Each structure stands twice: as structure tokens, then as C-alpha cells.
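All protein chains but one are shown in place.
And now, chain A:
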Amino acid sequence: MPAVSKGDGMRGLAVFISDIRNCKSKESEVKRINKELANIRSKFKGDKALDGYSKKKYVCKLLFIFLLGHDIDFGHMEAVNLLSSNKYTEKQIGYLFISVLVNSNSDLIRLINNAIKNDLASRNSTFMNLALHCIANVGSREMAEAFASEIPRILVAGDTMDSVKQSAALCLLRLNRTSPDLVPMGEWTARVVHLLNDQHLGVVTAATSLITTLAQKSPDDFKTSVSLAVARLSRIVTSASIDLQDYTYYFVAAPWLSVKLLRLLQCYPPPEDTSLRSRLTECLETILNKAQEPPKSKKVQHSNAKNAVLFEAIALIIHHDSEPNLLVRACNQLGQFLQHRETNLRYLALESMCTLASSEFSHEAVKTHIETVINALKTERDVSVRQRAVDLLYAMCDRSNSKQIVAEMLSYLETADYSIREEIVLKVAILAEKYAVDYTWYVDTILNLIRIAGDYVSEEVWYRVIQIVINRDDVQGYAAKTVFEALQAPACHENLVKVGGYILGEFGNLIAGDPRSSPLVQFNLLHSKFHLCSVPTRALLLSAYIKFINLFPEVKGTIQDVLRSDSQLRNADVELQQRAVEYLRLSCIASTDILATVLEEMPPFPERESSILAKLKKKKGSSKLPDMDDSRKNVNGSTEHAEDAEVASKVPSHTFTDDLSVNSAPSSGASLLVDVFSDFSSAAPTEGSDEHFPRFVCKNNGIIYENQLLQIGLKSEYRQNLGRMYVFYGNKTSTQFLSFSTSVSSNDVLDSQLNVQEKPVDPLIEAGAQVQQILNIECVSDFSDAPILNIQFRYGGTLQNIAVKLPVMLNKFFQPTEMTSQDFFQRWKQLGAPQQEVQKIFKAKNQMDTDVSKAKLLGFGVALLDGVDPNPANFVGAGIIHTKTTQVGCLLRLEPNTQAQMYRLTLRTSKESVSQRLVELLSEQF
């Protein structure tokens, strides 16, 4: 029997829909809809109370009208009323309307929340599910505020139905995405992990999604999920598919759950435990083996599901990047897919190979597929696939194959789809520069780029070629000759005229010896393009002319005539006119010496990151680096200002620079200027962070700092009064960090109490790479401040400064001490002097959980003494702080009061400052 029988719908609704469908024109449709809207409005407003059925019918009509693209600005109240109906169908349609149509109208949200609250409390699983769905679909902040603490309870409660658990897990996941700050961590997290063992695979799948997201944010809290996930995965992969009845999809056992579990494992490094690790390796091998087996069904769904798991397994292998054997197998498998007849698989294989290309173990293996990839670029019918092929070629490019790859990309560019041309241009430009052994090849490549795809060559690209030619005198003569030849073409792109004008203006003298490119020939060639060019290009050409006057006195007369002509001196464009006037005047009054100084060859540009790379990054993910862009704009504002001032005061040695800036100003290239003239590049303000600091009081490893560019992780170990800290700097961008340096600073007081010695760190961090630095720490005497780690590096045009408070605290030098109850009380009494005891009473900031508190105290460094305190709820601990000069014995007692949600913490040590500091540190942890 069909689940929906076609006759029993709402007749009024069906009639209305048929009417709409019979409308011959848009106008009649709109008319019919307006009539219906008026009808519904009057029904809603009417005196007669509507029954649930009619409300439901009208709400359905509104939904249909909304789908057709018409605004619905009423009916919300009726929908909310439907929520509190106890008829399932009415409630359901009310929730549907709300989740499709409600925006954050706060009055209504309160009413909706009320209804949701009732349904959540109803213990009716259908109603609870509807309510959870609504929270997840709307996902607004108000809802998160109202329910974020309630949902974890539902999720881990023992008597919750499976289907509700499933919804609760996803609902929580949704809230965690929209308002992470409102979802409290706590006791439930440990129990969520155990849902991975649940009987019901639907629950496991939902829980895996939830844990994956949470683990990305706080990996340490969910570490235990790794072993459970491996166990679960292993059971699925090795089981005969009958075990999983319903979750077998076209002969593949629980593909969806397998994919999710493999994703979860990608949040963690390979397991350290060897048996666990070998179990996982076994799973991955089995998955790879299965790919070679003959298919159990010819249906595409079968191969889809199987390959979904396979690709995820490969992604995990790439993520771990540790088993060369698996990596090579993964690469071979992808190689097979590159030639598969399924387009989807070719697409995904190209995509996965892109990430594989960056692994050192498999880079070479990926390179062996170069011919196949080039072939894909030429023959694939699908632009999505060709795009992936371009990406992969870019990723696999290195010095050995760069010429081939660049040549192929250039030839593809001639026929490439318009949508991806600009990106290819940028990629070619970057590769050509990165792997240029001799710069003649580079110059040729860029000029070819301009010839083939001039319209797609952005300013960054031709700025960059000029920067490089100016900075390398070995290529200047060649560049001058090549642009001269390229300019001979009857129709050449304006970008070529710009490059040509600039380069001949600087280095035309290098080819002037040849009568075929004598000064006059050069000038005539440039000037023949002048009238076809836009204003900025003409301005640049005028500057080239005045440079010619300096380089070649013999053409001075000719050029002065040109400058003097009405079309220049009286040009309607102010900029052109001013240049003509000033240059003409300059050429008349200045002596040769002055001219030579003013119009001297451009000084080399400072080395910096390619502006093209920045552009590519921007294209790829503009949202990722917003702060960078902002700082550039600011810098740029001041740059222009500075240059204006220069022109005004007639300090003329930068004439050409001015011209370039005029070229790109004012609308187009705000951010580009800085790259070209980075004398003005400035340091971004120091960014500081100590938000993660408190987290390290009770643990030694983790992420201490992270922004869009950089992630800093720490591992530390302490013995007695000595410590060693491993600092990991991870470059999150796709660009190198240059001039990377660090220093540790502390104030004068701290300086005498704590020695921190840093080992050198690599000044260059490659894109996506991580470098490690070791800090050796010695505690001389007790201290209460923390040293600051200052990090400085150059990213793009800007200098980045970051200051991080290093989590070196006094308690790190604890040695736990076991003692009997008798000893403890004896010492407790000995330390009875008022200045030796420090006590603090404070409110609990987290859930009061015995196990968590225990773990924190152990992490703090003391030994926990059982059976000392008569009240078993209290904690008692002891330890010795080691410093170079002295050792300080410490006793502590923590008394939780769950009713009042308060703690009392007492510390007794032989030194007041130690007691004080330890209380400060520890009381923040609960």
C-alpha cells in the first residue's frame, strides 16, 4: 500500500494548485495568488474561529505560494497556534511553516519556544522529534539560549527513545555550529562518546557527526572516541553484510556510518597504541582490497557506496601521512580511477590526488600520472573535471616538470572556459616564477600569457614581471628585446603595451645598439600604440617618453614635439595634460646631470611575497584573510598620501613610481600598490592572546594560540625544577612565512625567578608546514608572572606580530607526595601560621563532577590522598614545588558544596607567595 494515498489530501488545496497550474500567463497566476492571499487573510482575521483543519489547509496554501516565490507576510501567528494543538497533523504543519518561513522575529520566537518547551517535556517521542527538528532547522540564538542546556540531558538520558536520541544529537550539533558559546561542555561529553557503542546504527551515525564537530574544537576531550570508532569501523568493514540488515545499502555494509567514522578519525593523528593502530591499518587495507574485488552488483548505487567509503579511507590515509605503504596503494588506486569511465570518479580522484601531491611520501608517485592528467585537461568534456585537472597539475608541479606543465597550461588556456581563465593565468604566472631557472623563460612565459589571454591578466601579473625584471640585471636586455619584438605584432594587448612601455623606458638602451631597434624605432613603435590605449596606459607611456629623453638625447627633439602637441598639452584628461606640461618643462630646463638623476633607473624592489599569490588566495577564499586586506587598505591610504607629498615637494627620483601608482589608482588597485612599493609596507599591530592560558594550568599539551594564519601548539614536560617545552608553529596559509623569528621576554622580576632559553627556529615556514622550537626552562625561585613569547614574521606585504603568554606556571614544578593521614595532619598543623595559609571561597564555573575535579587536581601536580579527610566528598592533596634555590612543601584541601555550587580551597605551604599563587591558579579551574 502506498504510504500516501492520493485521494485523501485537502481538496481546497488541490483545487487551488490546479487553478495556478492552469494559469496561462504570469499575470493571471499573480492575480489568482493575490485573490487567494486576500481570501486567507480575511479568513484569519474573520470573526469566526477557524478549526484546525482549515488552519492547516490555509497554511499549506501559503507554503505553496511561498515556494512559487511570493512573499508571505502573515500567517505566522496562526502557525504558532497550530504548534500548541494536540492533533499531530496540525502540530506538524505548524512546525513545517515555522521552519520554512520564520525569521528571527523575536516576539514570535518566544511563543514558539514556549510550544517547543512543552513538546520537549511531553515525553511523546513524535512531539519531541518535531520540536527538536524545529530547533535544528531554525537554529537561532534565542533558541540556543533557551535549549542548549536541555538537549544534552535528553541525549544522554537512559530512557530516551532511539529516534529522539538521533534528533537530539543532530540538534545539539546544529546549535554548536550556530552558537558554539552557548553549548555547555560537561559531564555529558563523556557519555556522548559512548553512544558510538549504541545498538542502533542511526544513533551511532548521528552521534559520530556530533562528536566529529566537537572533536575538531576540543580534541582532547574526545580522545577516547578514537578507539571506539576504530572498533566500530572494524566490525562494519569485516562483518558479513547480513549482520547489519537494514543498513546495508546495495550490498555495502553501512556505508554512511563508515564514512562518518573515517571522518571522525581524521580529527586525530594516527593512534599511538600499536594494537589499535594495526587494527585501523587492517581496516584501511581491507577497504582498499575490497576495491579490487569484482562488484557484487552492476548498479551504480553499489559502486557509489563502495567508493564513498574508499575515498574517505584514502582521505584518512593522506591525513595520517605516516604509512608509506598505504599512501602508495592509495595513490595507485586513485591512478586507476583517473581512467575510470565514471566521470564522478575521475573528478574525485583528481581532487584527492591534489592533497596527496603535498605528501613527501607520495609526491613522486603522483607525478607518474602527469600524462593522464594532461590528457584529462585536453579531453574531458566536463569543465568541473578540467578545473580539477588544472588544480592537480598545479599541485604536482616541481622543478623537474615545471616546463612541461606550464607549457600545457598555456596551450590549454587558448581554449579554456572563460570561467576559469583568470585562475589559470594566475597559476601559470606563479609556477613560472617559482620554478624559473633562467628568467628568460619566465619573461617568455608571461608575455605569452598576455598574448593568449591578455584580458585575464590582472595587474598583479604584469606588476610582478616588472618587479622581477628590474631586480635581475641578467634578464633586462633579454626582456627589452623580447617586448620590443612582441610589440611589433599589429594587434597587441594593452597589457603588453604597459609592460613594453615600462621596460623599454628603463632598459631600451640595452638594445639600442642594433639599428633595427634604434631609439627612434623604439619610440615610434611605442607611440604607434599610444592612441589606441586607455588613459592610464597613455600616462605610463608619457613617463616612458621622458625616460627616453634621458636615455637617448638624440630623440629629445622628436619627443618634445610630441609632448608639445595640442593633443597632449591640451588634453581633456587632467593627468595626461599635467604630465605633458611637467615633462616638457623638465626636458627644457633641466641640465643633463639633473635629468640623469631625476630619471635614473628604478632601484630594485625589495624582495617580497608575490602579489599574484595573494591574488590567487583571495580568489580562492576571500573570507579567510579579512584582517590582511584591511591592514593593506590602511597602509595604502597612507602610501598615496606620502606620494602626493613627494610630488608636491618635487623630489623627483620616484617619477616612475608615481606613474605606476597613477596607473592603478584610484578605483582598481587599492591593495596592489603596497605590493609593488613595499617600502611603505608596515607592521600590523601586535596581536596578543592569553585566552588559552588558563587551560594549561592542569595540562601540558594543546593549542595555545590560533588565528587565520598561524597555529601554535605546545607539548611540555617538567622534572623537578627543570622543564622543556616543544612549541609547534603551523602555517595555515598557502604561502611561506618569511623572516620568522621568536623571542621570549619577561619582566625584571620574573627574569630573576625563571630562566627560559630558546633554541633557534627556522626563519622560513613553508605553506601548510609546521616547524618546532624547543624551549628549556629553569625555575630559580617561586614566581607568579608568565613569560611572553613574541613571534614575528612576514606574511605577504605585512609584518605580523603576535605575543602569546607562555603557560609556564609555578605548579608545573610540583612533585606529588604520598603520605599517610597521620603525617598529613601533623604537617597541616605545623603550617598553621596565618601567613602560610591562603583560603578562597568561590562559585563553581563548571559542573561539579568528582571525576573531573580529581583529574584537574592530578593535572595540577599534587598527589591525591584518599581517606584523609573525614568527608569523602572533599579532596586532599600534597606535593613539593621544586625550585633551584629551595623546595616548598604544599598541602591543599578542596571542599565542594554542591548545594550552594561553591568551593572552598585552602592551601598551606611554607611560603606565603607560593600559597597565594597556587590558590590563584587553581581556583580558576573549577
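Brief remarks follow.
One rule holds for everything that comes next: a contact is a pair of C-beta atoms (placed from the backbone, for glycine too) under 8 Å apart; a residue touches a chain by one contact, two chains touch by 3 or more; residues count from 1.
Assume contacts and distances are computed from a predicted model.
Of the candidates "AP complex subunit sigma", "Exosome complex component RRP40", "U3 small nucleolar RNA-associated protein 15 homolog" or "Response regulatory domain-containing protein", the chain left out of this view carries the UniProt protein name "AP complex subunit sigma".
Screening A:188, A:222, A:311 or A:412 against the full complex identifies A:311 as the residue touching the chain left out.
When the omitted chain is restored, the residue from A:232, A:263, A:421 or A:579 that touches it is A:263. Check A:234, A:344 or A:887 against the missing chain and you find that the one touching it is A:344. Contact with the omitted chain, checked across A:71, A:293, A:851 or A:866, is made by A:71. When the full complex is taken into account, the listed residue touching the unshown chain is A:201, out of A:80, A:120, A:183 or A:201.
In the full complex, chain A contacts the hidden chain through residues 2-4, 6, 8-15, 17, 21, 51-53, 57, 60, 63-64, 66-69, 71, 87-89, 92-93, 96, 100, 103-104, 126, 132-133, 135-137, 139, 163, 166-167, 170-171, 173-174, 177, 201-202, 205-206, 209, 212, 246-247, 249, 255-256, 259, 263, 301, 304-305, 307-308, 311-312, 343-344, 346-348, 381-382, 384-385, 387, 620-621, 623.
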